[in-house]
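The complex appears here without one of its protein chains, the remainder shown in place.
Chain lettering (A and B) follows the sequence in which the chains are written, and residue indices restart at 1 in each chain.
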Amino acid sequence: MRRYFGRKLLIYGLTFFVAVTVNWMIPRFMPGDPVASMVARANVTKPEAVEAMRAYYNNLFGLDQPLLTQYANFWGALLRGDFGTSIWLFPTPVSQVIGGAVPYTLALVVPSVLLSWVVGNQFGAYAARRKLLDNTVLPVGYVLTAMPYMWLAVLLAWALGVIAGLFPVAGGYSFSMRPNLSWTFFLDLLHHWTLPFLSLFLVALGGWAIGMRNMIIYELESDYSTYLSALGAPARLIRRYAFRNAVLPQITGLALQLGVLVAGALVTEIVFAYPGLGSLILKAIQNKDFFLLQGAFLFIVLGVLIANFIIDIVYVVVDPRTRAGMAGAQA
Amino acid sequence: MSLQVSELRVHYRTLRGDVRALDGMSFELGDGEILGLVGESGCGKSTLGKSLIRMDGRMRHVGGRVVLDGRELPIADDRAMNDFRFKEVSLIPQYAMSALNPTRKIRRMVGELLRSRGAALDAAELERRMDQVGLPREVLDRYPIELSGGMKQRMVMVISTLLDPSLLIADEVTSALDVSTQKAVARALLGFRDSGYVKSMIFVTHDIALTHHIADTIMVMYAGRLAEKAPADALVKAPRHPYTRLLVDSLPEVGVRYAERRLEGIAGSPPSLLDPPPGCRFRARCPLAGDECAEEPPVAEVAPGHHVACWKA
Partner (left out) sequence: MTTIQEAVPRERAAVRREALYFAVRNGKLMTGLTIVLALLLLGLIGPLFVAAAPNEYSVKAMSPPTGEHWFGTTTFGQDIFAQFVHGLRATFAVGVVGGGIAAVIGMVVGFVAGYVGGLVDEVLNMLTNIVLVIPSLAVLLIVNAYLGIRSVAVQGLFIGLTQWPWAARAIRAQTFSLRTREFVDLARMSGSGTGRIIAREIAPNMSSYLFMTFILLFGGSVLIASSLDFIGLGPTEGVSLGLMLQNANQWSALQLGMWWWFVPPGAAITAIVGALYVANVGLDEVFNPKLRET
């Protein structure tokens, strides 16, 4: 088991290292003088922002310094929590801007991912090898999972927001409100949260339901199921065992899908102008705020790595085989 | 008579038509009898084993009856068969290594299985039987992956016979094992019969030598039909059917390993069961074949308990 976690941590450590290095390297691939073109491309009007940018990039690229020193400086700044200063929201530090957006993104992603996983697994398991249900769950699941996240978001916003008028279609809370710790504000938050949550939940739901359905069918074909059937065990028992075994690859699937789910959250936030990382990234791109963009990138990578590690721990708790100290590293 | 099978026909549905895997099999099995069922791959012996307990989705019961202890087995009715499974007919599958749910400890799995069949887990009895096959009790608190192949095999044997079925089908249980383990398994099966856990047994295998050790009677199948059925000694020492003779002759001495390879060593291959030729099905490979073999030979009792389907016998 120690080997299992050691290996995982090594991979995550390397991944973070690669991500940071990519982050450091990509600006150097820009054609021409990176600092000049960066400053030129940034449509900043504030002169002090231009200065900050030039100073940061000169430090970042420090073309007079040896390459290794530049790289070390980059890591140094990172470890001090210094992601630079936002150009768009000058002079707020990038870490602070991102810190303000992260809670909104988490509030969307965590419940929608977990709930869609749980509900999707239930649906899929129930539908497998039941003709009538299978014939509805499967097509609906495929349509949902094939939808671009932002499109379902737009459709929901249009149908339930614009036409039915049930939910607001923009923002994290009403313009007229200021964030405070009251029930009215909380309800307002919830009201704004519902549609983006629902659209993320639905798209993800389809994928989990299909995955589970296929896994259950596979498990029902397996030797232990055949043996139990030969001994006359009721379908209920066999299905319960199949579910238990089919959940394991679904947990691995959750880890593999995290990137896609986060991507879905980003574009969904953009549709609803929800004040999370997605909207922030859009603003960063529109304002050519590269510090902010790079900071958001590192935050997302870090978040996905942490989530992966949590899933690894859960997997070990759920799968007796990894605990028995065998067959560990394959996950 | 414990088991009576008469004119059993079971077909496999395939793209190119029905494969007549069992084409009119009749035989009987007495109380306390162990029947060794021998034949090449594809001769229908596994189909026969499956038909008696659970047919898979592609199998179709076309005709014939199976009577166990005076009651007809509804082999074509998956649901009605459930009453008989485990309690009256049980199975040790050839995939015993993977027959146990990987995410349940053995004790819990056995308990859940028994409860689902309306039986209580008699822990003392279970442990007694495990002792008998040499399984330590700790096995019950392990996951299948923590057991060796032989342990899993023996555990499945114990589980399958827990409800004292009348008929036990042991399907190729020894083919994945090495010789010494094969012997141990065979001994354990004998012990099950002698202790009265099972009344009678069909031991499906392609290993004539091993069968000779434990079976009272040996039945040889060829291309979906019975070729010869006789008391084990008689069949091995004085076979009457040319096919059986070739099988037995190819063994230098009884007890030699690799019997399987010898079995495949007869020149030619069995006929396609999609549209089998008329007459004796062994005709094309038979050294003695004559004109009369164009007609199908009936099963005749040439000596007490010795049945042969051959004109030349």
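Going forward, a contact is a pair of C-beta atoms (placed from the backbone, for glycine too) under 8 Å apart; a residue touches a chain by one contact, two chains touch by 3 or more.
As the structure is a prediction and not an experimental result, all values here were calculated from the model.
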| item | value |
| --- | --- |
| Residue of A:V137, A:V247 or A:V304 touching the missing chain in the full complex | A:V304 |
| Among A:V18, A:A72 or A:L166, the residue in touch with the chain that has been omitted | A:V18 |
| Selected from A:L78, A:M147, A:L189 or A:V318 as touching the chain missing from the view | A:M147 |
| Touching residues (missing chain, whole complex) on chain A | 11-12, 14-15, 18-19, 22-23, 26-27, 29-30, 129, 134, 138-139, 142-143, 145-152, 154-155, 157-158, 161-163, 169, 217, 221, 256, 258-260, 262-264, 266-267, 270-271, 278, 281-282, 285-286, 290, 293-294, 296-297, 300-301, 304-305, 308 |
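The rule we apply is simple: only the chains that are shown with their structure count from here on.
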| item | value |
| --- | --- |
| Chain B residues touching chain A - in the complex, by the definition given at the top | 53-54, 81-87, 90-91, 93, 95, 98-105, 112-113, 116-117, 143, 145-146, 156, 159-160 |
| Touching residues (chain side chain A, partner chain B) in the complex | 222-224, 226-234, 236-237, 241, 244-245, 248, 319-321, 324, 326-327 |
